[in-house]
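Before anything else, here's the structure in question.
Only one protein chain is missing from this complex, and each of the others stays in its spot.
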Amino acid sequence: MSRTIRLTVNGQPHQLEVEDNDLLLNVLRERLDLTGAKYGCGIGECGACTIIMNGKAVLSCLTLAVLADRSEITTVEGLGDYRNLHPLQQAFLEEGAVQCGFCTPGMLVSAKALLDENPNPSEEEIRQYLRGNLCRCTGYTSIVRAVQKTLKPAAKESHPKI
Amino acid sequence: MPVDSKILPFRFRCLEPSNLTDALNLCSQSGDQVAILAGGTDLLIKIKRQMVQPEILIGLQRVPELQQIQTNEQGLRLGATVTLSEAEHYPAIQREYSALYEALRSMAAPAIRNMATLGGNLCNASPAADTAPPLLAFDAQLRLQKSGQERLVRLTQFFLGPGSSCLAPGELLTEICLPAPLPDSGSAFLKLGRVSCDIAKVNAATYLQRRGTVCILCRAAVGSVAPTPVRILQVEQLLEGAVVDSNLLRQAAEAGAKAIVPIDDIRSTAKYRRQVCQVILEEVLQAAWIRAGGVL
Partner (left out) sequence: MSFTTIGTVTPRKDGIGKVTGAERFTQDITLPGMWSALCLRSPHPHAKILAIDTSEAEAMGAVVLVPDDVPDLFYNERTVSVPARTYRDRRVLPRVARHVGEPIAAVAAPSEELAFRALSALKVNYQLLPAVLDPVAAQSATSPSLYQEVFFGDEVVAVSNNIACQRQITVGDAFQALAQSDFVFERNYSLPRVYHHQMETKSAVVRPDPDGGVTVWCTTQSIHNVRHLLARIFSLPMSKVKVKKTPLGGSFGSSIQMNTVIPICAALALKAMRPVKLVSSREEDFYSHTKYPSQIHLKIGVNGDMTIQGVIADVLVDIGAHQIQAYPYLGSICGWMVSLYKWKNIQYEGKAIYTNKVPTCAMQGYGNPQMNFAVESLIDEIAHQCGFDPIEFRLLNYVGAGDEFWGQGPTVRSIIKSCGVEETLRVGAEWIGWDRRQMPEVKSGRYRRGIGLARGFHTSGAGSPLPAEVVDLSSATVKVNEDGSLDVITPLQDLGGGTNDAHAKIAAEVFQVPLDKVGLSAVDTTTTCYDVCTHASRGTYVGGAAVLQAAQQAKTMILDFAGRLLGEFPQQLEMVFDSKLAETAVQSIGSNVKRMSLAEVARMAMVNGWGTAMGSGSYRQKNCPPSFVTNFVEVELDTLTGIIRIARAVSLADCGTLINPDLAAGQLEGSLMRYGGYALSEETENDPDSGALLCQGFITDNKIFSTNEMPYIKDFQTYFANTYEPSGPFGAKGLGEAAGNSVASAIANAIFNASGIRFTRLPITPERFLQALCERKGDQ
């Protein structure tokens, strides 16, 4: 028995017929063709499916689509596109924070949720906040650097090289 | 191995009551194939892993009564579906219930904490539940409701075994009640995992009240070292009424580590758990004592 839900995704309203057992991740990916959020583990351990729902970072692989009814959702596609990159996206590019790129959408969305909550996080706070977004390529160093790059100058820590 | 974590492969109906009365009515009318869905971070994984296969989910997301946090002179009352991050950001918890705050901060990733609920963490009844030791240390009571009836159960009576609690069929945990902090009291929580985002190998919390150099009240609880999170009376008995110094806290931690019955599993070994249980017990006792204004 399918049900109708209404979502606002990246500012666009949508009305969709979904089943009670449909997961939000699969609805975003398969019905709205927003494939930025990834399936990485399905059990909330990797963060690749992170989206922002009603202002909070959540894992779309553990969210029922029916319970997202009437919610406001931001996915990585809503951060910016090539004409208008979000400062985080720009910083990820500049800092080499992208390797294979599979974790990148979830990582960016988490980083955005962090900055929405705390515009001036310390390195410790950045690491704490991103600890649920696994990346097997970068060692996180460049990712943390990229997030720091978007902060106001006072908050930036300098990293002298050898 | 017919498991597929990409989808929820079986059909169910998800009911979404919009108030507590409806929620309780639905709980009492439904049969065995019902599961209560709070944050979903445990239940949906169990469904994916086919450990449960409910036909009806009762989703509590839209029940406003369960989302309240209230403080008064009696203490703190937390609705069962208050999320871990809502609790973590609540000033009274940050200020007065340090052990609970530290437990919440230690749990999972922020995105999970935005979804998972306090009630869900308790009703899942994992021996490793991180909110359990601090809530045991604060001597929390749980309000369990069934349409027309309600009872208050001390958390010490709530857990029966791994995954099992004293919730009766049709009964819903609606509220977690913490007594107001006593004067000159302090609390602390610590946890060890394999990495920072992990299920505890062992966790511990304590709550102490001080009069001068004497500990007049002590509650200590640990998790992941027994079939349920447990209070350790051996620690409490040693400290209550005693003049506290570093040696005594060490002895109490030793006594606590002797009292537990840990096992070997994929996350750790019984031996290790016993060793480090003593270490973190001693640390939480020290931290709580100092927070209570004590000197070591």
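The letters A and B name the chains in turn, as written, and every chain counts its residues from 1.
In this section, a contact is a pair of C-beta atoms (placed from the backbone, for glycine too) under 8 Å apart; a residue touches a chain by one contact, two chains touch by 3 or more.
Model, not experiment: these values are computed from the prediction.
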{"item": "Displayed chains contacted by the hidden chain, counting the whole assembly", "value": "A, B"}
{"item": "Contacting the left-out chain in the complete assembly, out of B:18, B:33, B:157 or B:275", "value": "B:275"}
{"item": "Touching residues (missing chain, whole complex) on chain A", "value": "21, 29-30, 33-43, 45-46, 48, 75-77, 79-82, 85, 89, 92-96, 98-105, 108, 123, 126-128, 130-145, 148, 157, 159, 161-162"}
{"item": "Where the unshown chain meets chain B, residue by residue", "value": "1-7, 9, 49, 192, 194-199, 266-269, 271-272, 275-276, 279-280"}
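The criterion applied here is as follows: only the chains that are shown with their structure count from here on.
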{"item": "Chain A contact footprint on chain B (complex, rising order)", "value": "5-14, 16, 37, 40-41, 44-45, 48-49, 57, 59, 61, 85, 108-112, 114-115, 196-197"}
{"item": "Chain B partner contacts - residues on chain A that touch it in the complex", "value": "1, 19-23, 26, 39, 41-44, 47, 50, 56-59, 61-64, 66-67, 110, 113-114, 128-129, 131-133"}
